[in-house]
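Partial view: only certain chains, each at its native spot in the assembly.
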């Protein structure tokens, strides 16, 4: 419990530090003040990928080991991945609105593929909730978790893969070389947000263990079906 | 047992089953909220115009996903259960009323959460004094949609391809409800009196209720 | 105030006169004359597909005759009167009717509440059928016999005046089969009537005053 609190508190500090760097670093002349959002947008997306990767790993481990802890890890990591993707999408949209004057374009392969990835993991969570049997839930979500991860490289490389089909945005600085200070701010935020992910992960796992322990308390032995007591028929 | 006591018992158990399965709140609602986000994206709307289309998107998503909410009971119905209720002396009309009660509770919950999400996501400009008329309009729409869903479920009871059929029956009939519901807000904004729209909703709800109660027995007999 | 078990308004006259019934456009039962008196057990035998289940569903008012006429507990089949007597008809059919998402206890509570029966009967009924220790099992986690026992408990709680048993012994273990006998006994004691379908002639002869044999939808013999 204490450990969890300390982790969360330090994660808060790390994120604040990251924000400080984001707001004091020099800005890209072309994109203006809004380019500071990149310091959050990119790390959130990266960490979301990391989270889904962790889920895939945990899912495969569950399929091999079949122990509940891997299932818990997969579930906790998807939940965080979804939240991080949502934040990444949101910051991307704010930025897009500011820079291109459009928040969204389905024709952009990266946006479309990110959205699909987001929905699929929301579907993963809905599926989990729909299955009451823990073993069956773990099995099916492990399969889905292990398979769904193939979208991650698709999202990551979508810009390159589909360039032949669609023009990429001209001011999108993919792979552009940045000034040192800007790179520094980005890296600090990357570290801070990764740390935030791990802190939240530990907290979520802690909660999941508590939930499972309370569920185990109520779990019963197979039912005692007893012979009928016909003597009491008259009392009904 | 009295008609109302039966209706309330049916509603109570239906809500308990929903709590266990989580059809509405855990499966449909999150997707509907996501739908709220995606709709304007799909239409390629500019973010600066977003506050204008909030209500329209709300109604579109509300009806699309609300249909799944309205049809949830049909999905759990089967012949054994219908026979069971018949031989427990449940009046088919009481079953209709009970299902409408529980369904409306869920539908109102669903639409209110969706509305809150819409307000947060779109920050639409709402006319002053909107909450009460809008919530009343929402409630009336929810009741009507639920009645429609329950009726469609009864009409298609016992058929194998019922969910497809029932959802196809609901959509066109839901039109007046959606128009009434969405116009409450619009006419509030244009200051043109919302009473007619609320009355339209009340009239539709009542008509559906009367139809449901009156048709309950014949439909029940037709389902065997 | 009337108790929910009050049957003063319900007739006891159950009779079919040259009744026939159809399903899916096919005539299944033809020209049946059946009379069931209170306090009596009627046995029904006959080969597979003879129409025994259809006959029970006709008596349960779940289908209406398309030929001849019939009264069940005084209500004319096919008339709205059947809605008033349904509550006094108990049916145990081939497939148990237990709501899968509810526990055994919740299933019984639901039935008791709908019928207006005393909720205190539930605990006793659970003990009688031997499910007191399994009351919290959900319907979809029950074994077949547990479902049948749940139905027996429901029939104990609802106290039907016309008890219709479609191969009620199947699926129950030897001890639990006595339950069915207890159910029959109690119904008879309270001046109700019982119609039981079984493929086991010995079962029928032991319990029923008369046994009728159906064949291809017609009455073959009555003994």
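Lettered A, B and C in written order, each chain numbered from 1.
In the analysis below, a contact is a pair of C-beta atoms (placed from the backbone, for glycine too) under 8 Å apart; a residue touches a chain by one contact, two chains touch by 3 or more.
Not measured: the values here are computed from a predicted model.
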Subunit counts for every protein chain kind in the full complex: A x1, B x2, C x2
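Methods note: only the chains that are shown with their structure count from here on.
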Any chain in contact with subunit A as well as subunit B: C
Distance-maximising chain from subunit B - centres being C-alpha averages: C
Distance-to-centre winner among chains (Cα means, whole assembly as reference): B
Whole-Å separation of chain centres (CA-atom averages), subunit A against subunit B: 33
Whole-Å gap separating subunit B and subunit C, where each centre is the average of the chain's CA atoms: 37
Cα-centroid distance, subunit A relative to subunit C, in whole angstrom: 55
Contacts with 2+ other chains: residues of subunit A: none
In subunit C, residues with contacts to at least two other chains: none
Touch list for subunit C against partner subunit A, complex: 121, 124-125, 127-134, 136-137, 143, 145-146, 149, 156-157, 175-176, 178-179, 182, 185-186
Residues of subunit A that touch subunit C when the two form their complex: 220, 223-230, 232-236
Residues of subunit B that touch subunit A when the two form their complex: 21-22, 26-27, 30-31, 34, 38, 40-42, 44, 46-48, 50
